[in-house]
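I'd like to ask some things about the structure below.
Missing here: one protein chain of the complex. Every other protein chain is in place.
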Amino acid sequence: MDGIHDLGGTNGFGTVPHRINSLTYKPVFHEPWEHLAYGLLFLGADRLRTFNVDELRHAIERMEPRQYLAAPYYDRIVVGTASLYVEKGVLTQAELEELAGGAFPLARPQTEGRAAGSPRPHFEVGDEVVVTREFVRGHTRMPKYVRGKRGTIVHRTSVEWPFPDAAGHGREARRQPTYHVSFDARDLWGETAEVSAVVVDLWEGYLEKADE
Amino acid sequence: MDGIHDLGGTNGFGTVPHRINSLTYKPVFHEPWEHLAYGLLFLGADRLRTFNVDELRHAIERMEPRQYLAAPYYDRIVVGTASLYVEKGVLTQAELEELAGGAFPLARPQTEGRAAGSPRPHFEVGDEVVVTREFVRGHTRMPKYVRGKRGTIVHRTSVEWPFPDAAGHGREARRQPTYHVSFDARDLWGETAEVSAVVVDLWEGYLEKADE
Amino acid sequence: MAHDSHPTAAPIARRAQALKDALDRKKLIPDGFIEDFTKLMEVDWDPANGARVVARAWVDPAYRELLLRDGTAACEQFGYTGPQGEYIVALENTPTLQNVIVCTLCSCTAWPVLGLPPDWYKSFEYRSRVVREARTVLREMGLDLPESVAIKVWDTTAETRFMVLPFRPAATEGWSEEKLASIVTKDVLIGVARPIVPT
Partner (left out) sequence: MAHDSHPTAAPIARRAQALKDALDRKKLIPDGFIEDFTKLMEVDWDPANGARVVARAWVDPAYRELLLRDGTAACEQFGYTGPQGEYIVALENTPTLQNVIVCTLCSCTAWPVLGLPPDWYKSFEYRSRVVREARTVLREMGLDLPESVAIKVWDTTAETRFMVLPFRPAATEGWSEEKLASIVTKDVLIGVARPIVPT
């Protein structure tokens, strides 16, 4: 989905709140509840197998855009995780709100998703490819800034992973390799580019062979 | 700029908060301060000539993205208007904050903008055109969903207006006609389009003649 | 971490008043300026104006032709001019075409004939969705168009201000202009509704 989370290239945000090498990164967590975000996420995804991490990513993307932008990072993890426990029937929003002593807004409703296409011959390093010009309503890991763009394959993963547009909706998901595709930054951002290349890791199903 | 305000086609927002013909639209304003937003804007733009409306639009676009999304409409008008009075040296942020009895966050800093290109022969109704693939850092009235897209001219305005990419930065702005350019919605949104055509009103400088 | 959306800002009512007071202190607000402009917004600019234009076009073929050729001139005949009404283009609906107006980048509208834009028109929901999924948006709002009706969306990205000219319902033969105008609402003029003949 072309959601608010798909931030690459959006103008208007200010300086990154960091000076290099100014932090020891300890302690890892800054609030006493923050460790619960990932802990309860991995409880559901790894131990209980209630949902998968693609579904978690999509649950966060389904947050109302204003809620998404206003919430700190671990708050978004908590909302996404809670939404999935509720959608899967493990918990109810009512019991969460009762325990929280107030409103516990969850993600907006789930949609259908889509299955992976049929398997095709793999691409090779050096191949020129074009990202498909598709508009996916549900979860996808194709950032919109490369839609329809031409790039060059610099790596094919030796492992295959579930197609996220299906997995993110809890559907059976065929596995595919992903490709590190290098894009000339001027094709993405015109003369405003301050990067020589942007390399994006894309599932096979997002790519087509480019015309000569 | 590819800012958060450029909302056309963004997924993830919910239902429009309205049932048709359910309102009389009276009273026009719902809060006792709301009329001040446009009133003080037009004071500056029309009467005092401190700034123009393009600059006002851009000042609102320059609001920090989270502030933009969190603020109601007339709040954004107040922030944009106040930002311009301050940037033009009429008021200071300090006096606004003193009078408000609290913080009065303004828009993020202005950039340079750009001049209009040289005059060219006009396009005619029926011409096929392509929107330039430009990435403008400053103000522009080219919504990103038509960048690089091909369309057909259905109307040329009989009046010419200042090029907003210049006017929005307070620069001398050459006047151009604008064109109502009709785009096949499938070119914009693929198979997810639920519209037959989208017509966008574009300054001449945003357009190039399409290849046959 | 990164700043929130200024949770510490003074309430907007106080900020709006502060802006006015600061300009007042410098004697920059002419007497009556705010009051006169507010009267324009609250009283003069009204969707009843656009409704009168539509009703006239429905009964007078020459006026209709003018409205479609030069909307600004047609509206001027009623005195509907002024800010955000300098260049008006009327969009003609047919039984198989519904025109819909939006401003995705901000909230431009033809103030003198439509009145100020309503809150929902300015909502992020409407601005983001209607250019892409108009059929669903209109259905949710209460206008369930058959598939035989194409939807054309007009994005108000420059200085043209649009108004929709709906087609005249069959059951209105012999109606007066005033009665015809009564079924042309603000929503009809924006294109998210069709005129409804009371039964």
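Letters A, B and C mark the chains in the order given here, with residues in each chain numbered from 1 onward.
Operating definition for what follows: a contact is a pair of C-beta atoms (placed from the backbone, for glycine too) under 8 Å apart; a residue touches a chain by one contact, two chains touch by 3 or more.
Keep in mind that what you see is a predicted model, and the values were worked out from it rather than measured.
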Across the whole complex, the chain not displayed is touched by chain A residues 5-21, 23, 25, 27-29, 31-40, 42-43, 46-48, 57, 60, 64, 66-67, 69-75, 78-79, 81-82, 85, 90-91, 95-97, 99-105, 141-143, 145, 155, 157, 159, 161, 164, 178, 180, 182, 185, 188-189, 192-203
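Heads up, the rule we're going with is that only the chains that are shown with their structure count from here on.
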So, in whole Å, the Cα centroid of chain A is separated from that of chain C by 38
When centres are defined as mean Cα positions, the distance from chain B to chain C in whole Å is 17
Distance in whole angstrom between the CA centres of chain A and chain B is 30
Residue ranges of chain B touching at least 2 other chains are 9-14, 64, 66, 69-70, 189, 192
The positions of chain C in contact with two or more other chains are 3-5, 124
